[in-house]
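Here you go, one structure.
The excerpt is restricted to a subset of chains, each kept in its original location.
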Amino acid sequence: MKGFAMLKIGEVGWIEKDRPKCGPLDAIIRPTALAPCTSDVHTVYEGAVGDRHNMILGHEAVGIVDEVGSMVKDFKPGDEVIVPAITPDWDNEAALRGYSSQTGGALGGWKFSNFKDGVFSDYFHVNMADSNLALKPEGMSLEAAVMIPDMLSTGFMGAENANIEIGASVAVLGIGAVGLCGIAGASLRGAGRIFAVGTRPISVEVAKKYGATDIISYKDGDTAEQILEATDGEGVDAVIVSGGGPNILIDAFKIAKAGSTISNNNYFGSGEGDRDTIPLPREGWAYGMGDKNLITGLCPGGRVRMEQLADIVTYGRMDPELMTTHVFKGFDKVEEGLELMREKPKDLIKPVVLIED
Amino acid sequence: MKGFAMLKIGEVGWIEKDRPKCGPLDAIIRPTALAPCTSDVHTVYEGAVGDRHNMILGHEAVGIVDEVGSMVKDFKPGDEVIVPAITPDWDNEAALRGYSSQTGGALGGWKFSNFKDGVFSDYFHVNMADSNLALKPEGMSLEAAVMIPDMLSTGFMGAENANIEIGASVAVLGIGAVGLCGIAGASLRGAGRIFAVGTRPISVEVAKKYGATDIISYKDGDTAEQILEATDGEGVDAVIVSGGGPNILIDAFKIAKAGSTISNNNYFGSGEGDRDTIPLPREGWAYGMGDKNLITGLCPGGRVRMEQLADIVTYGRMDPELMTTHVFKGFDKVEEGLELMREKPKDLIKPVVLIED
């Protein structure tokens, strides 16, 4: 079978591999919709999680079940399924402790294009199918469905981790697709005022539709200062970090009230200097005593999460398609989609590739 | 000064009283908008919290600051303010423990028409003004603002206590004004499917606008069975109890999943029999081992809560005016408003009385 792979750090290409084997609890999926992700770019071009050779890329997919293992009870070949980007080992100790995304070691629930071949392939493998697949609701578009595995799950997590109370003020730093879902997530948790920090017009437009009340641009001056000024120097109840370089936490802590949450759903592809560190501001952190909590996480995966997010779409709470600015047809367009994510042209939020036979 | 009072259990009327005295931390308010509440009806006609004599009624008000104590820093005569139904003693031990509505004893934060005269008066007294008043935002209508002190605060609390995850399924039992705010609150916390149990057409219409996806009526059969059937026997992730008699928890536990939350924001005006009890179903509760948690509370009060709820209105997250079906003009119409809450005609959700000079 054919797959689009990271050949080594900095290089991608099409490769041939054997169809994966299906264990008793597993499933083999044939994708119908795929979406390239910024984290694919981090992985390939920054070598963010280390080197990988001939690793098929991609972790956002909707597909058709092609084969199931002998112990799979709830799915059968032909079912159309949403596949989470994160597919935990639900019987692992980290899952039993409540951290399903970290099963088998740090980021261990993130298997696709990290520890095993990803979804940019004719066929791909899913572990623990009964717990890691979710039926795509009938009538849901592929464009909407393929935003669920990572964009909605990661973006909403940013808001969920931010401990937003009804009426709280929130700032979202970065308005790529994940940041936009952070804004939508903040709305879904009941935020009052929502500051969105970003500039691209196409993203700004969607940010407003997802609930942003104030758009903050670096073109108008220091963004942290603008937010402080707009809040009479008080700052906000919650900050969601969805973009920015290694120094972004300095801004995040600066605008966070004493007594607040900084929720990170950024993938720090690189750090500062030889020691590869991310700086916190001593004063902004109130010398370690400011009741400002830094919460992190990896995209929640698994079946129940996918089903709950599908309900958000089904019941009209949020429209993912506002983000799918580019729709390609044909599996071979995955390459173009990824290149687009790397280049980030002005009119891009998120590309989707529909696989048509 | 004149006030509309509970004379004794079962009897109301207009009385004359002295203008309240203003302590150093307090304020005296002249109301501009008032709303009668079902709990006034419970208090007067059920004697739900015991007898009261010549106690001025009412706890939902917007008004003008008429006088402030010598130690009040943030308010001055002439300020237009939202007054929370619950005005805690923020320096009390229960507040320090995190239970501000229970300061000074059970339900002790509920002072108006419970422990002291209420707001249906020419002037009324507010303790700890700096912590218990909130400026009414300019441009907010009185009809919207007067829904904040109790309806929004209590109704949203029902949703907040229900531990709703993004995409969770919720059932709201009762669609009076508090139940409708429970539905709006469930939407604000990110619920997916929301069942609203009730029948009055005017409420059903607003329920849908606030986010209800399924309307369940007793006219179509047992409401609990309908919800179980609609969820393939699974039940829902959260139940908000906003109405019903002493037996309502039997239904609530029946439709709650094993592993779920039953959030009560109902004021149980009466119980069962001599022992005055509220029954839980042994089987529905899974014999006390079903991971079904029953959470309660009293309307959160205080300044920050009012400010956060005002932001919900200001930023267009929810429109309270959909509930104000009846608007009266003139203080003397308070009597008619209360009578209306008692009778509950078909076209009523919530009456508002605007005080005009």
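As written, the chains take the letters A and B, and residue 1 is the first residue of each chain.
What we mean here is this: a contact is a pair of C-beta atoms (placed from the backbone, for glycine too) under 8 Å apart; a residue touches a chain by one contact, two chains touch by 3 or more.
Just so you know, these numbers come straight off a predicted model, no measurement behind them.
Number of identical chains making up the complete complex in this structure, 2 of which are shown: 4.
Convention: only the chains that are shown with their structure count from here on.
Between chain A and chain B the centroid-to-centroid distance comes to 39 Å (mean Cα coordinates, whole Å).
Residues 156, 159-160, 165-169, 185, 187-194, 213, 307-312, 314-315, 317 of chain B are the ones that touch chain A when the two sit in their complex.
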